[in-house]
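Note that this complex is displayed minus one protein chain, with the remaining chains in position.
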Amino acid sequence: MSATSHTIVNLPDQRTATIPKRNYLNNEDGLLSWLFTGDHKRIAILYLISITFFFFIGGAFAGLIRLELLTPQPDLVASDTYNKFFSMHGIVMIFLFLVPSVPATLGNFLIPIMIGAKDLAFPKVNLLSWYLYWIGGLFTMAALVLGGVDTGWTFTTPLSTHYLNTHVVTAATGVFIIGFSSIFTGLNFIVTLHRMRAPGMTWFRLPLFCWSNYAASILMVLGTPVLAITLVLVALERLVGIGVFDPTKGGDPLLFQHLFWFYSHPAVYIMILPGMGVISEVISTFSRKRVFGYTAVAFSSVAIALFGFFVWAHHMFIMGVSNYSALVFSLLTMLVAVPSAIKIFNWAFTLQKGSITFETPMLYAFGFLGLFTIGGMTGVFLGALGMDIHLTETYFIVAHFHFVMVGGMLMAFLAGIHFWWPKMTGRMYPESLSKLAAVTTFIGFNLTFLPQFILGYLGMPRRYHAYPPEFQVLNVLSTAGATVLGVGYMLPLLYLGWSLKYGAIAGNNPWQATGLEWQIQSPPLTENFIETPVVDHEAYDYEWLEHKTAQEVTTVG
Amino acid sequence: MSEFHDPSNVLNPEHADHQIITPATYGMVFATLLIFTGVTVGAAYIDLGIFNPVVALAIACFKAVVVILFFMHVKYQSNLIKLTVAAGFFTFIVLITMTMSDYISRAWGLW
């Protein structure tokens, strides 16, 4: 091992190294070979391009929101335009970016390789899910172009069914279709993980990334259809006037809330769980240690998925649900903190006495650890009945879920993209520039969202485009942070694009990581493995890797 | 675990041997379903008080279980499939009970 204390990066000799002649990227040529591909790796790349596109659209709306909130006066846009901004920001970011982000890109690319399979179980269904994603995305874009939606991403009734004249049905159709895209992704992962594992690849030899994607897939399959039927009922209510959610006709708006959050709370775990899987891989690799308490981390993913179905009414504490029921939901909400804390503590113990190096994925992972912990802890505040009444519907809750979703999931997504970039493209990203981006993102993020905790605690409500002048200082800080954050997100787009052509040749295993994906060429062959691998070692077994590498050297020499 | 290459999952507890169910079995299931349809219609015309819906739902559940076990072959499938079916109904029951817990306890005793 030539690794020094500064880095574990181990690149082949750049003067002689080349990208493998035959790989999944150049296996077939032409646009049609991409649009009709069944290859999970190509579909992952299609997804990556698509979600990046929608991420920057959602991000543009975030920018506009922060720009409006720079001053206390409603001077940039009218109030209903502002409502459309935050609604489109939420819909695009949640349904078109966060839900498919890690599963549909990294999960699609890596899960079959990690378990030693040639492809997902249903390649055509996988491609179908990408098309459904785009059809749903186009409906959402159509709603935007036609004049937008101003219900918020929650489509709250009776606001969405009776009091608004915007394009609710178009947007709801979009979300409905995207929902089926995510159902098919989840279904594919579950079947693949059950049925396609290579010989010797037992459940407890799976990388933790597979476990967390498995847990998220269960939520996708069981939760998303409830959202689908809810949106169908909302659309029917608008179009033909049925009254299932309409109090004037005997319906109950709270029924909508129950059904909506039955999906949308588990959806939070759909968004965060795959990110946690990325963090497990990254932290293990860059501290050269097996993840501490592998089994506990694996089962905590499943536990989060299970508990996720029992807590949804904590979104409804101030909506008039029963006090007794609220008590039960509050207690169950506290319970979710346990498996989340198990993960955080186990990652911390993985770091302990590890040979830690600070490559870019690890920087993002550290960002995740801190920010997700803050996000999770403030979630406990909000789960507590008394605090919730003070804090809900204020900027506190905005800061809370942005800490989990952006500070958690987006950091994890970027960690994963950098970590597996050499595997996906065969080339390294520029290390120093990407470290700068990671630090910029971290600073920008905290500058944006920490002031929002204070704002919320002081009582600034969310979803208003004007506010009392005494809140301006904190809002200016937040807007300034958003600018820095924007730069932090633009940088990877630029240098990752640059690296496609000019990055250093990465070789098979630049990080000296143990997963099966690192034992094959980068970028991989279309069929992943020349022959089906036989797995004879546990996950994260660095001694096995060292042994294997040593043997390779002797055979070559 | 096993180093033996077992692509067909024959050694896997998630695997079940494929069985072909005979038309005779299907015929018996068909007759059972028709008979119970008759029973449920008949029961609806007898005033059983609060037990009317209970009986109707019990018969519906029985019929559904018969269809799932025989027409849908779950009886002959692996434990994995059985668990999958159970998970679906479990989640549905979670949806119902957790939501009803709110509605029932909102006006305690008046429900």
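Going by the order they are written in, the chains are A and B; count residues from 1 in each one.
Definition applied: a residue touches a chain if its C-beta (ideal position, glycine included) is under 8 Å from a C-beta of that chain, and two chains touch if they have at least 3 such contacts.
Note that in this section contacts and distances are computed from a predicted model.
Enquirer: Leaving aside the chains you can see, what is the UniProt protein name of the one that's missing? Options: "ABC transporter permease", "HTTM domain-containing protein", "Cytochrome c oxidase subunit 3" or "Spermidine/putrescine import ATP-binding protein PotA".
Expert: "Cytochrome c oxidase subunit 3"
Enquirer: So which of the visible chains would the left-out chain be touching?
Expert: A, B
Enquirer: Consider the whole complex, including the chain that is not shown, and state which of A:Ser87, A:Ser129, A:Thr157 or A:Thr230 touches that chain.
Expert: With A:Ser87, A:Ser129, A:Thr157 or A:Thr230 as choices, the missing chain is touched by A:Thr230.
Enquirer: In the complete complex, which positions of chain A touch the hidden chain?
Expert: 117-119, 121-125, 183, 187-188, 190-191, 194-196, 221-226, 228-230, 232-233, 236, 240-244, 249-252, 255, 259, 527, 531-532
Enquirer: Determine and list the chain B residues touching the chain excluded from the picture.
Expert: Residues touching the hidden chain, for chain B, are 7-10, 14-15, 18, 20-23, 26-27, 29-30, 33-34, 37, 40-41, 43-47, 52-53, 56-57, 59-60, 63-64, 67-68, 70-72, 77-78, 80-81, 84-85, 87-89, 91-92, 95-96, 99-100, 103, 111.
Going forward, only the chains that are shown with their structure count from here on.
Enquirer: Please give the residue numbers of chain B that touch chain A in the complex, ascending.
Expert: Residues 1-7, 9, 14, 80, 87-88, 91, 94-95, 98-99, 101-106, 108.
Enquirer: In the complex of these two chains, what residues of chain A are touching chain B?
Expert: Interface residues on chain A, with respect to chain B: 194-195, 199-200, 202, 218, 222, 226, 254, 258, 262, 309-310, 312-313, 320-325, 328-329, 532, 534, 536.
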